[in-house]
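Missing here: one protein chain of the complex. Every other protein chain is in place.
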Amino acid sequence: MNRIGHVALLVVLALLPLFSGEYYVNLGSQMLIAVIFASSLNLLVGYAGLTSLGHAVYLGLSAYIAACLALRFGMGHALAAPITLLATTLVGGVFGWIALRASGLSFLMLTLALSQVVWGLGYRWTSVTNGDNGLSGLTRPSPFGIDMENSNAYYWFVLLITAVVLWIVARLVRSPFGASLRGTRDQERRMSSLGYNVWGIRWCAFVTASFLGAVAGLLYVYFHKYVHPSVLSVTASAEVLLSVIAGGAGTLAGPAVGAVLVVLLKNYASGYIERWNMLLGGVFVFIVLVMPNGIAPGVQSLWRRLAEKKQ
Amino acid sequence: MQFWITQTLNSLALGGLLLLLSSGFALIFGLMRIANLTHGALFMTGAYVAASMVRAGWGFALAVTLAAITTAVVGGLIERLVLRRLSGNAQAQVLATLGLSFIAADACLVIWGGDPIPVTPPAFLLAPARLLDFSFPSYRLAVILAAVVVGALLYWLIERTRVGARIRAGVDDMQMARAVGIRASVLFTSVFCLGAMLAGVGGAIGGPMLSAYPGLDGDMLSLALIVVILGGVGSLLGTLVASFIIGFIYTFGTALVPDLAYVILFLPMIIVLAFRPSGLFGGARA
Amino acid sequence: APSLTWGQSVDEPLRVGLLTAKTGPLASGGLDMERGLLSYLAEHDQRIGGRRIQLIVSDTGGVPSNARTKMQELVEREKAQVLMGPLAAFEALAVDDYVRGKQIPIFPVAAAEDMTQRKVNQWLFRASSTSAQCAHPLADYCVKKLKYKRMILIADDIAYGHEMTAGFQRVFDQAGGKVVQKLFPPLTAPDYGTFLAQLNPEADAIFLGFAGSNGFRFIRQFNEYGLRGKQALVGGMTALDEAVLRNMGDEALGIVTVNWYSAELSNPINSRFVGAFRKAYSYDPGFYAACTHVSASVLDAALAPIKGKVFDKEALRKALRKTEVLTARGPVKFDEYGNVVGSVYIRRVERKEGRLVNSIIDTYPDVSQFWTYDPKKFLSEPVYSRDWPPAKNLGA
Amino acid sequence: MATEALSVNNLEICYGQSRAVNQLSLTLEEGCVLALLGRNGAGKSTSLNTFAGLLQSRRGTIKVFGRQVERLSPEAIARGGVRLVPQGRRIFPSLTVLENLQVAEQQVAGRSNSWNLGRVYATFGRLKERMRQRAGTLSGGEQQMLAIGRALMGNPRILLMDEPSEGLAPMIVAEVAQAIKTLKADRLSIVLVEQNFNLALDVADQVVVLNTGSVVCAGSAASVRAQPDLATRHLGVF
Partner (left out) sequence: MTTALEVRGLRKSFGGIAVTQDISLTMQPGERRLIIGPNGAGKTTLFGLIGGEIRADGGTITVFGQDVTKLPMRSRARYGMSRTYQIITLFPKDTLAHNVVLGLLALMPLRNNTMVDLARRPNLHDRAVQLLATVGLGDRALHRVCDVSYGEQRRVELALALAQQPRLLLLDEPLAGLSQDERQLVKKLIEDMPRETAILMIEHDMDIALEFADKITVLHYGRVIVEGDRRTVVEDPKTREIYLGH
């Protein structure tokens, strides 16, 4: 899609709250947060070829840090937000350093294990995290005096950030750095012998992904005003991984589409269909059988074939 | 003293259970390199089927058999209808098999409800065994035995009959494997069925220890992943050994440092993988 | 004057939203919550407080972040005017601030202590109990009637387990008993063998603070290890719920548990409820089913004086606060924190007509969440947790 | 009359929309060597892979000893006695040398002088030394030997060799040439794709030259040897 298309889409999305009820606006905010989160993971899974099964750590950790700063230290949002992002990204740096000792399945397992450790901490370190009861009693920030407790205002805020994040990701993957990232995915050996710092490139991607995950985490905690260790669980990590794959890893639109789909099925369709888990599973299987590379690439090639036929 | 003996037996029993759980996974995921995340669901199905059979009075042996058959058939169908088309595309496999396990888990919920269902062990194993001055469940001793038998049989099958080499050839280069005359299609389906069947057997045999309950699939899947990867993907011996190692780590870890109960499996894992990314016994072939 | 705004008329059906878990690990209890409520509606001609009821059921899957979305769905899209559920403490906490903001009465099943103690939400009415509300009398019973001196407490390693054991320990220790060991197996423990091997053999009895399938698995394994008969088992509120019992065998016989309900309660409301429920679903209602049933009774009673006008929120809240009503669990009223004051029963598992039931062997009437303690003092202390109150006799 | 081991008629092979081989016809008689020559990208490997069943032809027939095989699966063709030494070796890297040979083993009843581990090791001594090593860590030339050995382990009646001399030291090339002659004497039929022109002309009975997917020249090896300009024209030799 071209630039005009993107702007048009943005405008349409921005106008949504004027036409729909509060429920849909809130659902929209959640989708956008999921889109950011999935896009951040896509950097790793799609472009770096590193399948992480522990990405929920960054969302969860950032949510927890923000919540703790607010509840335990009474810190204001203006200060807490940057500290949260920084701290989470630092953790991402350390975890990346550990996990990137391996690649492939061991990388997957290391990310999983690291996330499980943080999850265990969330459950067990009750004096800080309040354990299973989670942390509640949080507030949303109000930048420039705009009241974000209002669903519409919050939606616009999230939309703005989503647009910025997607723009950053789009730039990144088209840049030389993006090309070398894909290179490390496809032929690590050759990349090193050409003189690229494979480890460094991966680590940078990892840190960027954890930073963007932390952004999603902040938005998440502002939205829910509550955190529970379940945001750190494998299930949460698996869910975002599934949205990336279902939408199409390694494409820009894919993770967004996947994330929207998963949120829709989980939160919307489940209101109408009691067996929504079956539906969700069925949809995944269907996607795989029809479009093994995910929705976005699948639709794209379908489109191309139709266009060819017309000619 | 009794603490140490009981905990050692506990470790062995848990290790045996893990072996039964992960041997099938070692075949499908380790050897065939198919990311079959329905493994937990198959295990759970095995447990539920066995529970129903035992409850209906069919006897434990028959229940295990039926669980084995059911999961083997289901596994075969999954391989033929879905995974066959996705060979080599690990991400698609993950998506498809997780999708299938969502379906399976929900189906189990519909059929068997949300309550845990016990599996009664065979009558002769009901009474605890007396060892010296304390007692230990005789069923668990039987599980250790069953695990050793299954492990040995499997090891023999894979390492001695060249089945393993043929599968690995297919994984390395499917086209070439077929071009040297390996009937890869039949072979892969059979081994997949065997793996699925082992999951079902594991579920049926593990049933009396774990009971069948919703969520069993997820719990077991992550354990199987841990075992296989810690042992070294592709190394059957690694899986067999890792099962027991984890049995010990878990049992003694939770008893001696309860504060670490949540991370007791993952800390050693991080250490091992950080220094040996291909697992304890991997590497030679990974 | 009749208002034009939607939902402001008593002629329209009252929209009741039930937030429950019909999938995921909590599904068993979640389904019972729905069934209990449906039973109530069936018994009362689909009416509560004289108004027809439109029930909207929403499934959280037992995930806290879903709970909020689902709550929004109930409130914003389905325009629910009264809420029931959710099941788990973390779900209730996840929606807590939202409910406060929307000012809608909610009847949770979740037992988290602080929701009716230090962080009171004036729109919340808990007709079930807090985590420790039933554990207090059980501890009392263990010391005074069962004459246990040394006990082991074992519970799920979640807030519910911590709060329940903390309450038990407090009363037990103060009454002269000694809690000699506390074990908290992780919720995800695949096997309890390792914990069974640690049990202090010197203790008289073991208190089980499990929920759902865990207690069930623990008891089975306890028997397998040949420990049955060596040490007595007593169970907390959810350890041997009717839902668990129907899948158990003789291993459960004789175990004493505590709860604010039992399907065996013989009052007319309960007899009718149990009869209908059994007929519809062919098993006994337990904790979760009774919870929504009782909550519905409370709502019913509260709507009578205000003639079903739920839209007058303040009036409704006041009415609820003052409600005193006979329900399936017996007489129910609320303290000023929105928590129930009602009878708590000591029960023993027995076999009746071939099935296992919780027979009532003793009753503690009018039990409040503060037990016999002074509320002000109680509230000035920290909330019950894993480490509070501190256990003084561990290892003794 | 000599039997036709392999007969190919009007074969057309495509990759998606692009056609790689067009109207290929050739006949290989039992016990003969046919050299299939051509520049890079001419379609040699494509043809060979199709004979082995790895690719599907769009049109045309392939007969192996009179039996049509173009719709058979690779394993059926392999079991029918056709084995391929593929280009780029394609040994099974995670298997040991021994396992590579074992998985390809197929004995044919009643054949004297059949190929087995011992005979392969005797031909390529290097493989015996490296028996327990993972094939992926072998040197390029060793892998090539393994690929040839693996094909021989199947005791084929038709052997398809795609640049077997690639990466082999001159001495080993000579040994391969010798081996091909021995195989010929054992009545094996061979299709040989080679860039090593001398080797090809040394062992071949027939020559087919491909250019951009079509046959541009076919004839007996003797006639090609007699006409050096032919080779220059089509292959750029000398």
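Letters A, B, C and D name the chains as they come in the text, with residue numbers starting at 1 for each one.
The rule is simple: a residue touches a chain if its C-beta (ideal position, glycine included) is under 8 Å from a C-beta of that chain, and two chains touch if they have at least 3 such contacts.
Just so it is clear, the model here is predicted, and its values are computed rather than measured.
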For the unseen chain, which displayed partners does it touch in the full complex?
A, D
Quick one: which of D:166, D:186 or D:202 touches the chain that's been left out?
D:166
Cross-chain touch to the chain not pictured, restricted to D:75, D:99 or D:142, is D:142
In terms of residues, what is the contact footprint of the unshown chain on chain A?
171-172, 174-180, 182-183, 186-187, 189-198
If the missing chain were put back, which residues of chain D would it touch?
15, 38-42, 45, 87-89, 126, 130, 137-145, 163, 166-174, 195, 197, 235-237
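One rule holds in what follows: only the chains that are shown with their structure count from here on.
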Determine the chain that sits nearest the middle of the structure, using the mean of its CA atoms as its centre.
B
Higher C-beta contact count, A-B or A-C?
A-B
State, to the nearest whole Å, the distance from the C-alpha centre of chain C to the C-alpha centre of chain D.
77
Chain A and chain C: spacing of chain centres that average the CA atoms, whole Å
36
How big is the gap, in whole Å, between where the Cα atoms of chain B centre and where those of chain D centre?
44
Scan chain A for residues touching two or more other chains and write them down.
123-124, 235, 277
When you check every pair of chains, which ones turn out to touch?
A-B, A-C, B-C, B-D
Touching chain A in the complex: which residues of chain C?
22-23, 58-59, 61, 63-66, 68-70, 72-73, 76-77, 89-90, 93-94, 96-98, 112, 114, 119, 157-160, 162, 186, 385-386
Note which residues of chain B are touching chain A in the complex, please.
82, 85-86, 89-92, 94-96, 98-107, 110, 218, 222, 225-226, 229, 233, 259-263, 265-267, 269-270, 273-275, 277-279
Using the touch rule from the top, collect the residues of chain D that touch chain B in their complex.
52-54, 73-75, 77-79, 83-84, 86, 90, 92-95, 99-100, 102-104, 106, 134, 150-151, 154
